[in-house]
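Only a single protein chain was left out; the remaining protein chains are all shown in position.
We just call them A and B in the order they show up, numbering each chain from 1.
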Amino acid sequence: MTEFLQLLFQGVSLGSTYALVALGFAVVYRSSGVINFAQGAMLLLGAYAVSWLAVDVGLSFALAVLAATVMLALAGAALHGLVLRRVVGQPTFVLVMITIGVGIAVTHGVEAAFGPDRRLLGDPWGAAAFEVGGVTINTVKVWGIAVTAAALGAYFAFDRYTRWGLAMQATAADEEATLSVGVPVRRVHACTWALAGALATLGGLFLAGFPGAPQPALGDAALRAFPAIVLGGLGSPVGAVVGGLLIGVVEVLTSGYAPDSLGTNFYAVAPYVAMIAILLVRPYGLFGARPVERV
Amino acid sequence: MTWAPLIEVQDLTLRFGAITAFEGVSFDVSVGELFAVIGPNGAGKSSLFNALSRVYEPNAGSVRLDGRDFLRVRRDRLAALGVARSFQNLGIFPHLTALENVLVGRHHLMRSGIVRSGLGLAGREEQRHRAAAADALEFVGLACHADTEVQLLPYGHRKRVELARCLAMEPRVMLLDEPVAGMNAAERVDATRLVQRLRDERELTVVLVEHDMGMVMQVADRILVLDFGVPIAIGTPEQIQADERVIRAYLGEPFDEEAVAA
Partner (left out) sequence: MRARLVLLAVVLVMLVLPFQFGTSALTTATFVVIAAIGATGLNVLTGYAGQISLGHAFFLAAGAYTGAKLGEDLGWSAALWIPAAGVVAGVCGALVGPIALRLSGLYLAIVTLGLVFIGQHVFFNAESLTGGPQGRTFPPVVIGPFDFSAGQVLRLGGLQIDSNGLYYYLALALLAGATAFAWNLRRTRTGRAMVAVREREIAASVMGVDVRRVKIAAFTASAFMAGVSGALYASYLSFAQPGEWSLLLSIQFVAAVIVGGMGTVAGPLLGSAVVFALPTLLKNLPFLPEEAAGGVSVSDLSSIAYGLLIVAFLVLQPRGLVGLVNQPKEAHS
């Protein structure tokens, strides 16, 4: 029983990180219909940025996180402004491929710049933990869940109660109409991508936290968050959160309980298997909706 | 011209959630007839067309083609049943040439699958159908543009390609969605004449949706008027032009001076 609770806790912790990553995807998709395949690379970049600022440059950890978040937000906005803006109106396939291209370039660029070895994240928590009823609770994981909850809460409030949130929804629904009522659509898009960058930093930060570390393979971890958004239904923030939590729990429980017959490291592909299984039954995910096509 | 109804629409209703696109639409179209559906913007005309061409699933009502239940037909079986449709937002394929676009219309009349096509064994069939497609392009006067990518052609030409494609399908019924929309005066005259020729020379039954009153009154045998998704009149052009409800739908209520002064 304790083992199950232990795994459950770890699953929720991992899941909340995936939820953060998935939210980054959902935000971009909602406003532009693009799946940002570069989110994993941005996540990697975010984790490395924090690590570099905290360890190499010597900033305090909180400051490093803040600075990294700002940097990634700017990077996200730059990606939109420099590249994506030039391909407005092209089929989604093109936009997706561009994010794939950017993702590859950035992922390998990070590896080229920092080398293939693990780094220190520079966080104050390390392996610190405490016990509750036989279950080991790592401090970093608690922070992860807390920050995720706070970030999600902030996003939902932003989405529902502020003008910018409304503007993003409107842009997602009908860009031309939104433009014609005077909403600065370009700025909305830039804002969306900046938000995605910021969420990527937070996600990368906690994925790289104990027992992980900033290392090139981190980008692949983000790929496991893909099933989260697809499961939840593209463009549904609630779906992203539910999907993320589900995937995290599935992954950890699988690592703990999967029979050997399924192969070693089955947990790494379990999210994808789960995703395909659900898609066969519900082709638009748990919370997704069939896109309307005007004929 | 026989007068047995080819198409029978009964009480057709389509809703999108809380919004009703159209409701209780009933009409018959006889073989060889040119039947028009008109109405102010947003009246539900294109939605009706989409329901008739199996793009949308109606919520209630029935459609019969030749006495058989049409609503059970799969979308890709329409062509085989002799129903061809043109699109308001252009259903042409931008990166194919004019001839290739028309050839897609011949798809249901051809047999070669991927294996025969890829191995180069479809030559004779290709030749035969290219000739037919070329004829269709000739009919609409675009034979000279056969090998031009359709996205490079002006709007009026593209609509004509679509018409040619419908023709090449060798249909019995043509559903034309705003065939003269976006055209200038000269193009309209040409297109109107084309539609008339289609009906006369090729003995087609035509159902069309249109905004251009002049064109409709000139070519239609009978007209259905929709307003806010509700049928408000059905009859010959003369009857429709004199119908009070139609006039009200297009021009609004008569100006009431007393009500304004009060």
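In the analysis below, contacts are C-beta pairs under 8 Å (C-beta built on N, C-alpha and C of every residue); 3 or more make two chains touch, one makes a residue touch a chain.
This structure is a prediction, so every number in the text was calculated from the model and none was measured.
Only one of the listed residues, B:Gly42, B:Gly67 or B:Gly118, touches the absent chain: B:Gly118. Considering the whole complex, the residue from B:Pro94, B:Gly141, B:Gly182 or B:Gly214 that touches the absent chain is B:Pro94. Touching residues on chain B toward the chain that is not drawn are 53-55, 75-80, 84-85, 87, 91-96, 100, 103-108, 110, 112-114, 117-120, 122, 125-126, 144-145, 148-149, 152-154, 165, 169.
Seen across the whole complex, the unshown chain contacts chain A at 35, 83, 86-87, 90, 92-94, 96-98, 100-109, 111-112, 115, 223, 226-227, 230, 234, 263-266, 268-269, 272-273, 275-276, 279-280, 283-285, 291, 293, 295.
Heads up, the rule we're going with is that only the chains that are shown with their structure count from here on.
In terms of their C-alpha centroids, the spacing between chain A and chain B amounts to 47 Å.
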